[in-house]
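Worksheet: the structure to be examined is printed underneath.
As you look at this complex, bear in mind that one protein chain is not there, while each of the others sits in place.
By written order: A, B and C. Residues from 1 in each chain.
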Amino acid sequence: MQTFVPSDPDFDRRVRTSFARQNIMSLLQATIVRVAPGQVDVALPVRPELGQQHGFVHAGVVTAIVDTACGYAALTLVPPGTGVLSIEFKTNLLAPARGSTLNARARVLKPGRNICVYAGDVFALDDHGETLVATMLATIMVVRGRPGLVD
Amino acid sequence: MQTFVPSDPDFDRRVRTSFARQNIMSLLQATIVRVAPGQVDVALPVRPELGQQHGFVHAGVVTAIVDTACGYAALTLVPPGTGVLSIEFKTNLLAPARGSTLNARARVLKPGRNICVYAGDVFALDDHGETLVATMLATIMVVRGRPGLVD
Amino acid sequence: MQTFVPSDPDFDRRVRTSFARQNIMSLLQATIVRVAPGQVDVALPVRPELGQQHGFVHAGVVTAIVDTACGYAALTLVPPGTGVLSIEFKTNLLAPARGSTLNARARVLKPGRNICVYAGDVFALDDHGETLVATMLATIMVVRGRPGLVD
Partner (left out) sequence: MQTFVPSDPDFDRRVRTSFARQNIMSLLQATIVRVAPGQVDVALPVRPELGQQHGFVHAGVVTAIVDTACGYAALTLVPPGTGVLSIEFKTNLLAPARGSTLNARARVLKPGRNICVYAGDVFALDDHGETLVATMLATIMVVRGRPGLVD
């Protein structure tokens, strides 16, 4: 495991402030539960309102929390005054998303000046432990000089 | 454009009934606006509750509606008594998702007995017309003999 | 179908010159068969040397020709003095790649100043017509000021 030194010493506050502006996270009732250089975890209590037709959490919701985790993992490593933007991602759905809580964990594969690549895993927690239910591979762009897109 | 003949003459009702069971679509306030063989459209009014940190609709929400559109496009073409399950998808985000309404449109690329491939596009509508904001390429599995996963 | 105006009037020669430097295309015996603004086709005669274990053309070879087609489709639309680089792609394999010739056809989905998105399809030709055997969704970066990466 590589160690990454954030170029913004204030990265933790910066990530949490931006997360708080993601209204969709409030609607889903997701919270940010870990912020470290190149790594962010997002937790989501499972509830019926998030379900697809079979009662599992919808793949779009699973994608939402792991995309947010990947984006903020990227934000921990970019300089002050820049922002990040997901260009694309792929999600593999490995098992039904059910249980009590989903935990999305993102980690940096390649930090870059312009293009970053992140991996994210989503685990479902229940009484028996945790199950990997989805994995994401995401490409994120660092944005400079576009005021509306900073942080 | 190929024409597809649904093996279930009741495909329209079947798709709409299943869509009505996706609680997440109610939470997002998305509706199904077209059902045709191999094609389904889902519409989503844009509102602040769906936003990411810059105020655009979150990529996970964009993914949710186009994944649902792809899944139900697949469901139009499978036999009665079977179900469909997204295995994986890739979403490219092409422009900020804003405007008044998002429209997700799915179409079949390859219907298969076991594995189907669908493409989905998401358009943002505003006063000036529509803009392609995202495109998805999705792999969907046909499920047989698993009662909880039918329709 | 949108029409695109190349910013480099010499785009055809530029693409063909660069293609000629892709040694792998010679090894595979692939040729460039069409160059138009935002669109490039690459043809590959099917032969046993390209096969995987069941005798079909290997998915990596299919990917090679459609990635090259996408990259050069992007190169038709970028300014002189810039280059293009594939960041990532996803390939769905839809049918066995066999027949007499494979034809990879790329088209622009979104031309961008920095990030471009292309779609590519690979068709297999035999006596009965053509079959779609693979489809690619690719993200391509425009490269500036890096002399080794121009064209």
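To be clear about the criterion, a residue touches a chain if its C-beta (ideal position, glycine included) is under 8 Å from a C-beta of that chain, and two chains touch if they have at least 3 such contacts.
Bear in mind that the values here come from a model prediction, so they are computed numbers and not experimental data.
Between the chain not shown and the residues C:33, C:93 or C:132, the one that touches is C:93. Interface note for the absent chain: among B:87, B:125 or B:149, the touching residue is B:87.
Only one of the listed residues, A:94, A:125 or A:149, touches the absent chain: A:94.
Seen across the whole complex, the unshown chain contacts subunit C at 18-19, 21-24, 26-27, 48-54, 57-61, 63-65, 67-68, 83, 85-93, 148-149, 151. For subunit B, the residues touching the absent chain in the complete assembly are 87-88, 90, 114-115, 117, 139, 141.
Seen across the whole complex, the unshown chain contacts subunit A at 90, 92, 94-95, 109-110, 117, 119, 132, 135, 137, 139.
Everything below uses one rule, namely that only the chains that are shown with their structure count from here on.
One simple way to say how far apart two chains are is to compare their mean CA positions; for subunit B and subunit C this gives 28 Å. For the pair subunit A and subunit B, the distance between mean C-alpha positions equals 23 Å.
Between subunit A and subunit C the centroid-to-centroid distance comes to 32 Å (mean Cα coordinates, whole Å). Taken residue by residue, subunit C touches two or more other chains at 90, 117, 139, whereas all remaining positions touch fewer.
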